[in-house]
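Every protein chain of the complex appears in place save one, which is left out.
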Amino acid sequence: MAEQLYNAVFIGSIYALFALGFALVFSVLDILNLAHPTVFMLGAFIALFVIGTLGLPWFVALPIAVLVTGLFGIVLDRVAFAPLRRRGAPALSSMISSLAVTLIVVRLVELRYGGDFITFPAGAVPAFVFRVGDATFEGIRLAIVVLTVALMLALTYVLRRTQLGRDLRALAENPRAARLLGVNVDRAIAATFFVSSALGGLAGVLLAFAYNTLDSKMGVPLELRAFTVMVVGGMGSLPGAVIGAYILGFGEVASLVYLPTELRDAFAFGLLFLVLVLRPTGLLGQKSPDRV
Amino acid sequence: MDAVFDFLRTYSTTIAVIGVSALLALSVWLTLYAGQLTLGNAAFMGVGAYVSALLGRHLDTPFPLALFIGAVSAAVLALPLGAIVFRLRGVYLAIATLAFGEIVRVILLATPITGKGQGLNGIPPKTELWHIYLSLAIVAYVLWRVQGSTLGRAWAAIREDEIASASQGIAVGRHKLAAFVIGALIAGWAGGLSAHVTFSIDPSDFGFTKAVQVLVFAVVGGIPNVLGPILGAGLFTALPELLRPLKDYRDIFQGAILLLVIIYLPRGLVTFVEVRRTRRLSRIGAADVA
Partner (left out) sequence: MLLETFGVTKRFGGVTAVDRVDLRIAEGQALGLIGPNGAGKTTLINLISGVVRADGGTIRLAGSDITRLPAHRLAALGIARTFQGVRVFKGLTVQENVLVGRHTRMRTDVLARMVPRPQALSDPHRARALALIDRVGLGRRRADTLAGELPYGDQRRLEIARALAAEPRLLILDEPAAGMNPTESAGLRELIGGLLVEGLTILLIEHDVRLVMDTCQRVAVLNFGRKIADGAPAEIQRDPAVREAYLGTEAVA
């Protein structure tokens, strides 16, 4: 039972880290970045590259992966989103362009590493284990949970207390007004993508460390969960996304006990659909679902 | 003449798949024409596929009837979408339709009679190329003609401005639901045809990936010209074949082409066909597809 709980918290944290980045871009720029699962996967593979090919230890690989994915996020924006923004294209176009980038990046990774599951070289990944009574807990999962909470607090602080955070909130509220008021919109957008992708990449590395495996399609199940998380928590709300993530995490672990495995995915979608029908704004949502 | 038949035989599966993809793309086109985003049509395709295949296997239902019942089942299943269609727009609607589609797919996965994760195998190859292309021709024709009717205009008006449409007497919710249901009908029919060409089906054929793919065909092809989705389906289904020499780099090229089209051709591939109208629409900022 305690292990189940621990699992639920761990899974919730991964969802939360992933969803935070996703929700950040949505709340500031109103676009669904369908390439987010790609940065998740990219983070893991960069770590693999640094450890496996460059032979560096995991505590060097981690920050490098995070940094590189953050920078990738900026490139992603320049390539896939900025031209559409300039034209005033609808949200759907951005979704498709991010999809196109996903196609390309996933394939590139597969060309180098193939499409199957890969494990890290032996001993490369930190593996602390500790016991409480009868139960065994993996330390790395605990580290992930702690890290998620810490990052969430840090992000909240940045958004509330710093100039950058104010700029981002202005941008989220009204892009045109923000520009007129002197907000450096381009820099704010670059920062948004950097942070969002870095978070996604971090989530990817941590998950890969925790399970000691990675593959090119690891982002896909998370992508669909991310929708549920955002909707349940409330579109446009970052704390909402985190809460939604934990609700989903707990819900899934619980449903595993009661539902046959085939229906496990159904929990996430059932929840999503239910929320959209009954309370589309979610728990803490700020954006009206009437907005296109 | 022989050369033509040889060509058809070698590439018959691809040509069949192009036809089915085009039908699916048209099913999504319809909802996009009414201004609605949907990611649920892959699931409706799945419903049509399973229902028609199972009817044929267990009840020996004649092929056309099985197809028909499959399509109608999909349409009926789309009705509950009315619960959300009236209230959600844009991205939320897309996500909701996706969730709905995924729920349907998961149910397919869990129901014993569908063979669960293994799917159905050994479906008799009853579909001929002419079935597919006749269906495509009829559907494309009907949709093309509908555009100039009161119904078509009502959908176009809803796409442009829902409140103004309501003020002209258009029952917006009902019209939106009609677009969804008819779209599901077409998707179901396409599913039935597809099942009897590919011999086997399983739930993963009808998931998120497929839904997105279909949407891409329609959007990249272009709205609101009926030719658009057909072009889109044709290009992107044929592309892997055309790019075969590129082997492993195929997907990369496909992604790159998709990216270029979406960024530089706001009205999709149809831009090449309707150059003048696109220019006029671009000038007034109404060129984008959704």
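Which chain is which? They are A and B, in the order written, and residues in each are numbered from 1.
Everything that follows uses one rule, which is that a residue touches a chain if its C-beta (ideal position, glycine included) is under 8 Å from a C-beta of that chain, and two chains touch if they have at least 3 such contacts.
Quantities reported herein were computed from a predicted structural model and do not represent experimental measurements.
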| item | value |
| --- | --- |
| Shown chains that the omitted chain touches within the full complex | B |
| Sole residue of B:L151, B:L227, B:A256 or B:V273 that reaches the chain not shown, by the stated touch rule | B:L151 |
| Touching the absent chain when the full complex is considered, from B:I107, B:L129, B:I257 or B:L281 | B:L281 |
| Touch residues of chain B, complete complex, unshown partner | 141-142, 145-146, 148-151, 153-154, 156-157, 159-161, 163-172, 280-281, 283-286 |
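Note that only the chains that are shown with their structure count from here on.
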| item | value |
| --- | --- |
| Complex contacts: residues of chain B adjacent to chain A | 37, 83-84, 87-92, 94-96, 98-100, 102-103, 106-107, 109-110, 116-117, 208, 212, 215-216, 219-220, 248-249, 251-252, 254-256, 258-259, 262-263, 266, 285, 288-290 |
| Contact footprint of chain B on chain A as seen in their complex | 32, 79-80, 83-84, 87-93, 95-97, 99-104, 106-108, 111, 220, 224, 227-228, 231, 235, 260, 262-263, 265-266, 269-270, 272-273, 276-277, 280, 289-292 |
